[in-house]
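Here's a slice of the assembly, chains where they normally sit.
For reference, chains read A, B and C in written order, and residue numbers begin at 1 within each chain.
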Amino acid sequence: MGITLEHAQAAIQAAHQKALEMGVKMNIAVVDAGANLVAFARMDGAWLGSLDISIKKAKTARFFDMPTGAIGGLSQPGGSLFGIEHSNGGLISFPGGIPIKDGHGQVVGAIGVSGSSVENDHAVAEAGQQAIEGK
Amino acid sequence: MGITLEHAQAAIQAAHQKALEMGVKMNIAVVDAGANLVAFARMDGAWLGSLDISIKKAKTARFFDMPTGAIGGLSQPGGSLFGIEHSNGGLISFPGGIPIKDGHGQVVGAIGVSGSSVENDHAVAEAGQQAIEGK
Amino acid sequence: MGITLEHAQAAIQAAHQKALEMGVKMNIAVVDAGANLVAFARMDGAWLGSLDISIKKAKTARFFDMPTGAIGGLSQPGGSLFGIEHSNGGLISFPGGIPIKDGHGQVVGAIGVSGSSVENDHAVAEAGQQAIEGK
């Protein structure tokens, strides 16, 4: 299913390191091509409510093979995907979830981060994504 | 886990008393640091639908260590957290949930109140919060 | 709906007192005639998993107007109600839930207790029930 545990743990370690540098406390989740959890870490003192959000961001990014924020742009009132968050047991459609691709551009999983502003969440997720894609 | 039953019951009693003075009928819930229910009371004649809302408000306030209304300010259409209510089995993001801190500023739990206007809900929650924090 | 908050809190106080005397740590829940929670208390150090069980015991006792253990006697493999626990979002069919009646023998609610052996749970629930029925 694409992402190995080794890759997922490398992504979490890189995201964790990035969060420490930024001084933020994150929940970090990595799912595989089947949108099932591979690895997860909650930093000490990170928001409890972000546990579920980080996992839902990772799943959402893999469900539609796009960053979660892109879905949120379409799910606003009047938008073409308004209400999509009600599907799949609950989606999260604001930034912080990013698909992860292999060397052939194939989506093999996704990372989801939650615990700070959506800009910070996205930046930390990107650090995790690049730890895998840069390999 | 932070809040004792004695503290939680003192918070509920103070909130109950405040509600009586204001002439409103409330559901009042207190959760601990793990966001698990410690004590609950539903005043006679209070809205049945507010039972679940009061518990979700208390959980939401602890999940993100901020008053529930602060989340609602960010989760409106176009806001950065639009749709966050779909996480954690359902959040409530309008006022009436407040975190409770110990003497060191550490969040040890939260109180959630529902049964009237959100302004009244918040005022009654505040009375409960202060019964613990003022100790 | 039968049980007042005053009665429910008296039942919880009596059950709490009984638990202290027995040296056990309990979750105690009281529901009204509509099987909706009226009051709840979790003693310090009581099992977290008993939170949900105490509420489900109270609901189960009111759902069928009998002690929860009586249902368990019928829901064993081969019994007439085998599998009934799958209904109503999850029932608990072992002892610790007891219906509460008014002076006319009408069921007005129920109490559910969880945190020790089922014998202890039942004894503590009975102390709560009697605090209301004895009034």
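Convention: a contact is a pair of C-beta atoms (placed from the backbone, for glycine too) under 8 Å apart; a residue touches a chain by one contact, two chains touch by 3 or more.
Quantities reported herein were computed from a predicted structural model and do not represent experimental measurements.
In this structure file the homo-oligomer totals 4 copies of one chain sequence, with 3 depicted.
Note that in this section only the chains that are shown with their structure count from here on.
Taken chain by chain, the contacts run in an open path, each chain touching the next and the two ends left apart.
Chain C has its Cα centroid 25 Å from the Cα centroid of chain B.
Separating the CA-averaged centres of chain A and chain B is a span of 29 Å. Multi-chain contact residues of chain A, defined as those touching 2 or more other chains: none present. If you check the complex, the residues on chain B that touch chain C are 4-5, 8-9, 34, 36-44, 48, 51. The residues of chain A lying in touch with chain B in their complex are 47-50, 52-53, 56, 72, 75-77, 85-86, 90-95, 117-118.
Of all the residues in chain B, the ones that touch chain A in their complex are 34-35, 59-60, 62-65, 77-78, 80-84, 86-89, 91.
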